[in-house]
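Shown next, in structure tokens, is the structure this report addresses.
With one protein chain removed, the remaining protein chains of the complex are shown where they sit.
Labels for the chains are A and B, by order of writing; each one numbers its residues from 1.
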Amino acid sequence: MAESQPPNAPAPPPAGDAGQAAGSAAKAAPKAEGNPALRAMGLPSRFKLPSRNWMIFLTLSSTFAGFLIYDRYEKKKIQKKWCTLVSHIADESLPTSTMPRKLTVFLSAPPGDGLRPARDHFNEYVKPILVAAAMDWDVIEGRREGEVRTKLAEKVRRLRQIRGEVAENPTEPDSELLVQATRQTTGIQEWDGVKGDLVLGRHTWKEYLRGLQEGWLGPLDAPVVPTAETASSSPTPADSPATDDASPTAAPTSTSESESTTPTANDDANKSEAPLEPQQEQPQQQDQQPEDAASKSKTKPPAVLTPYISPSSYASAPLPPSFPAELDPSGPIPFPHILGILNTPTRVYRFLTRRHLADQIGRETAAVVFAASRAYKEDVPTSPSSESSGPSSSSSETSASSDNSPSASSPATSTDAYATATTSSPYTWEQKSLLAHEEKEWHKSAHKRAENEGERPWLESIVLDDRIATRMRRFELEQDQEQRANRIAEGKEGVLGAEVSD
Amino acid sequence: MSFLFGGRPQPSSAEKIAAAETEVEMVSDMFNRLVQSCTKKCIPTDYREGDLNKGESVCLDRCVSKFFEVNVKVSEKMQGEAAGRAGGMGMGM
Partner (left out) sequence: MYSKLVQRCFDDCVNDFTTKSLHSKEEGCVMRCVDKYLKGSERLGQRFQEQNAAMMQGQMPGR
């Protein structure tokens, strides 16, 4: 009887009002009995599907939740994999009178945002692996553009002074120096291996390069205010031998001299566009310097100082005597950061695919932890030449892998490859193009130039001095470690040296 | 600790010695508490090997600096409270 009613139900509605009412009453009756399919199979048919709108809502929300849960689960697995790869380092013994290896982490607020996103990025992606490997680290933070550069340059200058160079205004000793002095007297050794720098984001990377070059190639004292005295009699540090090149660099005010040095210093390929911008900045720097000199008289130094040396004068600056043969290796970490309501789809996509970022950053951080580094390449896709840099040498902590040559990506060429590379061929340094894709995502307020501004390291293209660039090294994960990580991900391997639990 | 010397005009040598003694006592007491707390927090109790490993060393280093920070912050707050209370009592009087 129930089966006969549904075929009758469509027939009555076209009849009339009374007929319609009767028809709808007739239609209502079979629906109350439940799903006919379930009834046909003999299963209890008391349950109904929710309405169409509910179905849409539940489908959408559960797909979103599914993506999210899957992504976070995978991300946790991936981070666990990288942590397991490095955690054997935390179990190595350390003599009581030796300090652990201390990295330097450079954090800078991304353009258009504050420092918190940078800190959160570091805490979420980089810190777990550093903690798993028992690394110690020092953070250099920058809230505004130029702060990281200032702090890094100060640090390098302080290091130079410790190593013996004499400056007119030596920096005052602070608590950090005191602690180091106490350590020296008590006979505590610092870590004698590779240390390393971790740089988060393209903006920080640019400031890092600038600060590094400013610290090593610039003078130890601040450049003088141009109106106070004549340009050439600026106080130069006592280290530079008979050359007069130090004075033009110490006083970037003498624009004519630096203009004359730039044509001669045009070894670097991409310098053609760079000198134009810094020279525009120099008249603005002159205006800034009286302000800076006045502000320095306050008790606290300003967060962003004018650079002691401008990028156009890098090539003419002499190398200080305490310049090491190799600078500390660096590890640039991607820091994707995008703002804006129209970018919401991109942001949602990134929110749901954080596992890829975790994998990438985990790899970079593991490379930093293993201290396996290679020299930066000099050729980057513009020319398919074979001018890659010298042999990549690893200085890894684990003695077992010290014989392996790392980084299968860079072909091991002869040592004099880079010597021939200082010609006019259109090659660029690898450092210039690293993380370059992040610049497109910067907020538009970063590109606005205000009146009378100092230099903008974020907006200017990277100027690299060859002497510094050849001495920089990059952390890169070795092939066998990469394979070990893959095996850990598949579950075939665990922590190195750990006991197997039964 | 140095606030002991704050208000007095000319402490005699005996008072100075006594003050120095109390200071030494306080320092050694602080050290003992530090050792106790940091060992409890940082060194696991299974004693698998006799050497400190890197994780434990880093943990101990950080434990000491945090302990000192806590010490400084607590003493600042106490000083602030004491000053506030003294000022309040002076006002009330």
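In this text, contacts are C-beta pairs under 8 Å (C-beta built on N, C-alpha and C of every residue); 3 or more make two chains touch, one makes a residue touch a chain.
A quick note: this is a predicted structure, and the numbers were derived from the prediction, not measured.
The undisplayed chain touches these shown chains across the complete complex, A, B. The residue from A:L58, A:V139, A:L178 or A:A303 that touches the chain not shown here is A:L178. Annotation: of B:A20, B:V72 or B:A86, B:V72 touches the absent chain (contact as defined above). One chain is missing from the display, and on chain A it is touched by residues 96-97, 175, 178-179, 182-183, 186, 188.
By the touch rule set out above, chain B reaches the unshown chain at residues 1-2, 27, 31-32, 34-36, 38-39, 42-43, 45-52, 56-57, 60-61, 63-65, 68, 72.
The rule is simple: only the chains that are shown with their structure count from here on.
Chain geometry summary: the mean Cα position of chain A and that of chain B are 38 Å apart. For chain B in complex with chain A, the touching residues are 49, 51-55, 57-58, 61-62.
Contact residues of chain A toward chain B in the complex are 89-94, 96, 99-100, 134-136.
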